[in-house]
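Coming up: subunit A.
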Amino acid sequence: METKRTSPGAWVVRAVALAGMLTIVYRFWRGLGAATNLNDGYPWGLWVTVDILAGVALAAGGFVIAGTVHLFGGKKYESLARPAILTAFLGYLLFAFGLIVDLGRPWNLFNIMLFGNHESPLYEIGWCAFLYTIVLFLELLPAVFEKFSWGRVKAFYLKTSPWVVIVLLTVFAAAMTRSTAWTLVIAGILLGWELLMETGVMPRDTQTPILLIMAGVIFSFLHQSSLGTLYLMMATKLDPLWYTPVLPIFFFISAVLAGVSMVALEAIAAEKFLRHPVDLAPITTLVAKMPLALGLYILLKLEDLASRNVAGELFQFTLPAAAWWLEIGLGAILPLFLFLKRDFIKKRGGLALICGLVVLGLLINRTNVSLTGITVPRWEPYYPRWSEWLVTAGILCMGFLAYDWLTVRLPIISVKRAVAA
Partner candidate 1 sequence: MTNHWIDLQNADVIMVCGSNVAENHPVAVRWMEEARKRGAVILSADPRFTRTSAFADRYCPLRSGTDIAFVGGMIRYAFSNNRLNYDYLRDNTNASFIVKPEYAFNDGLFSGFDPASATYDKASWAYETDENGVPLQDPTMTDKRCVLMRVKAQYKRYRLKTVCGIVGAPRYLYEKFCDLYTGTYENGKAGTWLYAMGGTQSTHGTQNVRAYSVLQLLLGNIGIAGGGVNALRGESNVQGSTDMALLYNQLPGYLAAPAEKDKTLADYLAARTPKSADPKSANWWQNTPKYVASLLKAWYGPAATRENDFCYDWLPKYGRDCSYVNLFSGIESGDIRGLVLFGQNPAVSGPSCQRQLAALSRLSWMAAVDLFETETASFWKRPGANPSDIDTEVFLLPAVASVEKAGSITNSGRWAQWREKALDGPGDTKPDLWILDALYRAVRKEYERGGVFPDPVVNLAWNYDGADQEPDPRKVAQEINGFFVAEATANNRSFMAGDQAPSFAFLLDDGSTACGNWLYSGSFPGPKPEDNRMAARGIKQGDDRIGLYPGWAWCWPVNRRILYNRASVDANGQPRDPARWVIRWNAEKSAWEGDVPDGPWPPGDRYPFIMLPEGHARLFAQGLADGPLPEHYEPWEGPVQNALSSQRHNPLLLSAKGKGPAKEPGSPERFPVVATTYRVGEHWQAGALTRNTPWLIELVPSAYAEIGEILAMMLGIKNGDRVVVETARGSVEVYALVTKRFGTFRVGGKILHEVGLVWHFGYEGLARGASANVLTPDIADPNSRIPEYKAFLCNVRKAAEG
Partner candidate 2 sequence: MKAMLVDTTRCTGCRSCQVACKQWNNLPAVQTRFFSDGSMQNPAHRSSKTWAVVTFHELPKNNRPGLFFGRLQCFHCVDPACADACPVHALKKTKLGPVVYDPGLCLGCRYCQMACPFNAPRFDWDKPVPEIRKCTMCYDRVAAGGRPACVAACPAEALAFGERSEMVAEAEARIRQSPARYVAHVYGKNEVGGTCVLHLAAVPFESLGYPSGLPDEPVADHIRSAMHTVPYAMATLGLALGAVAWVVNRRMENTGDKPDKAE
């Protein structure tokens, strides 16, 4: 283990993280224009695409696994849950950090909470991501309690967290709708479940507060899709290959797909680079469901294009068409075929390749929506500046370092074993 952490690779990660942070200092000192190639034609660039759009989507594994394990009874995946939640939590922290770097006036960030415009998807995303990060934190707390054997604290946590969740979701509903009726409806539903559990009509998971997991799924569903809603504003700018009223749904589905792939990829990578043992079985079973989902996704995309009468554009010799084919070809069709080769996913390398392709597909998709597909007449195309790459890479490396640091210190990997010991 130690050998890996002193390997040249590890030093590169640290160096990149440091360089990224220094670049961020420069960005705040000289302004966004000095540190990026962003401009009035392309005000959103690499950071929004990778750190925010892709970052959030790739962290979707957290709620998918948590939901599967705790809501849908997928107990066999339990070993994946904590790493996924940790990844998601770190992912959201990094996303928040990336956002602050990208915002021109981040000191006003909390104005969203105070003076927000509830009609704006960005407002929703802000609230949602903020609250979801709290939820992830709460979901992660049991690991801390275990580490320090704080039984009493954990008991208190189990008792109170449902109420915290009810408050969070109610506040959110109020913020989102500005309507007493809706707030009461949402609060009512949640209180209803809690009451049912309190009274024992409905069984309670004594280890994990169900409402917490529910909140995670609700928040995730909302803001994952809302990232797509953002682009519904770009009606006149976004290429019809991507611009569709159901873009939020596509954002959600693709996030789930890529999130799950990310969990698998991560486990394999953690084993290879951090020497965390991995139980391949749940991963393979989980991944086995992917071809169906991918197939469905491809069909939906085509159906959508056809129904909007733009499918023809796929067969024109244009940059958007090429980008679309790259996205779907590499990120959906190719993995679909590979998945169907049963023995291919049995191998770690094969599995990693397939999941990697899905993740890549998501990256291309988000790039297409936020950059390739956006046309600004009479404007030079945007290419990220080296410093933008460095910041993104730096933030990612910070994530690696944090993940490593935490997994060593907290019972994250292979919960069963930790608990048994």
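General observations
One rule holds in what follows: contacts are C-beta pairs under 8 Å (C-beta built on N, C-alpha and C of every residue); 3 or more make two chains touch, one makes a residue touch a chain; residues count from 1.
With respect to how the candidates were assembled, all candidates are chains of the complex that A comes from, given by their letters.
Because the structure is predicted, anything quoted here is derived from the model rather than measured.
By the touch criterion defined above, subunit A in this complex contacts candidate 2 out of 1 or 2.
Subunit A makes touch with candidate 2 in their complex at residues 28-34, 38-41, 43-44, 67, 70-73, 75, 102-106, 108-109, 111-112, 115-124, 126, 169, 172-173, 176-177, 179, 182, 185-186, 189-190, 192-193, 196, 202-203, 205-207, 210, 213-214, 217-218, 221-222, 226, 229-230, 232-237, 245, 248, 374, 376-379, 419.
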